[in-house]
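As you look at this complex, bear in mind that one protein chain is not there, while each of the others sits in place.
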Amino acid sequence: MLDKKKTIAVIGGAEPSPEEARLAEEVGRELARRGAILVCGGLGGVMEAACKGASSEGGVTIGILPGDNSRSANSYVQIPIVTGIGYARNVAVVKSAQAVIAVGGSYGTLSEIGHALQSSIPVIGLNTWSLSRNGQPDNSIILAQNPAEAVAKALNLVTD
Amino acid sequence: MLDKKKTIAVIGGAEPSPEEARLAEEVGRELARRGAILVCGGLGGVMEAACKGASSEGGVTIGILPGDNSRSANSYVQIPIVTGIGYARNVAVVKSAQAVIAVGGSYGTLSEIGHALQSSIPVIGLNTWSLSRNGQPDNSIILAQNPAEAVAKALNLVTD
Amino acid sequence: MLDKKKTIAVIGGAEPSPEEARLAEEVGRELARRGAILVCGGLGGVMEAACKGASSEGGVTIGILPGDNSRSANSYVQIPIVTGIGYARNVAVVKSAQAVIAVGGSYGTLSEIGHALQSSIPVIGLNTWSLSRNGQPDNSIILAQNPAEAVAKALNLVTD
Partner (left out) sequence: MLDKKKTIAVIGGAEPSPEEARLAEEVGRELARRGAILVCGGLGGVMEAACKGASSEGGVTIGILPGDNSRSANSYVQIPIVTGIGYARNVAVVKSAQAVIAVGGSYGTLSEIGHALQSSIPVIGLNTWSLSRNGQPDNSIILAQNPAEAVAKALNLVTD
């Protein structure tokens, strides 16, 4: 049975380092073990690694795709959403989740962090961006030391 | 097990006639019986009736919502996608499916029919719009006489 | 001086008949003569013909593009808006206008007619779609016999 109240987005780049891919896969596994639905951007890299991990533990994976065709989804996406709206789909990725886990990531990930924080959706970070504004650190991204801690923090933040 | 190759959109208005609601619910039931995933706009009316029908037969229901919050989903949506893009989400509803079944419907449904046909996604119609252009009938909407026929025609059109 | 209260969308296909292109160009000219801003989807065909007509009379032309680059705009677009959201930009084309003039058109135009009528934005039709629902004609599209009449009807509907 799907528990839609525990949907967690995993965001990160299409070209992760091997370590980032490993972290993302373990995040996916841990989300599945804890009964959460994984939502992501549906493509390769961190998105694929996370979906692979979740699938290996019997979890549900949603991929919200930028393009016009479900064939662009990585092979571990069970539910492809074909938006056709390009990177504006980043908004839907984060809004469809109760919390976001960022693993590494480049500028697309940065845009998703911005959209999530703008919508008051908590962001947990693993080896990702850190922010400061006018020289003052912004600590909105909640740091985690490892995948299990990231998932635990994300699920603790989900309001029942 | 989800078979994402059989995802069918059900489109129609938020304020259907009782007959349209009955048709939509039966479309949902039949889709679930035949193992298809139902995708819709996630709100009330035809969308809710179709999700209710699918849920009653153990089917999977996806609701691609226009607003900023999953609470706007009808209670039979198992997988809410929160787009935040308003009625531009109509594009995602049809693009996420291999075929579309229109039940009744108003102008939002008409826009979805246009988007589907523009993307060469077949549309099956039950008591819905009919079109002509420059005085010539356009027969792109495939007519069905009842929900079972609509679902059969939709699934026959899905390419494996 | 731009009078943003008179912004009229011209919608229609990328592959018009010669007659449709002629009508669109004259619609553009007439809009410019009457001081209205023209907004369109920014690409070729009806969109280009309308922008060409407006430009020839010193009018202002806005093109709301589906893709990622302003180079896709026709050469008569003065103000290209680059959305990157594909055909979901159809919503923005009609919402940015106080009235819509449809010239010919295919399924993309049909989707724009649906979005406009859903948002209570009046649609004037020249050789375009006609609609019926459940066998009953829907007369929401206001018919015009020629470009001057189409523009006159559109501007009359704009609330000051």
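Chains here go by letter, A, B and C, matching the order in which they are written, and residues are numbered from 1 within each.
Criterion: contacts are C-beta pairs under 8 Å (C-beta built on N, C-alpha and C of every residue); 3 or more make two chains touch, one makes a residue touch a chain.
As the structure is a computational prediction, the values presented were derived from the model and not from experiment.
Enquirer: Out of C:Ala92, C:Leu110, C:Ile141 or C:Ala154, point to the residue that touches the absent chain in the complete complex.
Expert: Selected residue, touching the omitted chain: C:Ala92.
Enquirer: For a quick check of understanding: of B:Gly84, B:Gly108 or B:Pro147, which residue touches the chain that isn't displayed?
Expert: B:Gly84
Enquirer: Identify the residues of chain B touching the omitted chain, counting contacts across the whole complex.
Expert: 68, 83-88
Enquirer: At which residues does chain C meet the chain that is not included here?
Expert: Counting only chain C, the missing chain is touched by 2, 4, 37, 62, 64, 68, 70, 77-85, 88, 91-92, 95-96, 119.
Enquirer: List the residues of chain A that touch the chain left out of this view.
Expert: 85-88, 90-92, 104-115, 117-119, 127-135, 138, 140
Simple rule for what comes next: only the chains that are shown with their structure count from here on.
Enquirer: Give me the ID of the chain with the smallest distance between its Cα centroid and the all-protein Cα centroid.
Expert: Central chain is B.
Enquirer: Using only the C-alpha atoms, find the rotation that maps chain A onto chain C and quote its angle between 0 and 180 degrees, to the nearest 5.
Expert: Rotation angle between the two copies comes out at 180 degrees.
Enquirer: With touch defined as above, tell me whether chain A and chain B contact each other through largely the same residue numbers, more than half shared, or through different ones.
Expert: Mostly the same residues.
Enquirer: With centres defined as the mean of C-alpha atoms, identify the chain lying farthest from chain C.
Expert: Relative to chain C, the chain with the farthest C-alpha centre is A.
Enquirer: Can you pull out the chain pair that has more C-beta pairs in contact than any other?
Expert: By number of C-beta pairs in contact, the leading chain pair is B-C.
Enquirer: Taking each chain's centre as its mean C-alpha position, how far apart are chain A and chain B in Å?
Expert: 28
Enquirer: CA centre of chain A versus CA centre of chain C: separation in Å?
Expert: Comparing mean C-alpha positions, chain C is 40 Å from chain A.
Enquirer: Residues of chain A touching 2+ other chains?
Expert: Residues 68, 83-85, 88 of chain A touch two or more partner chains.
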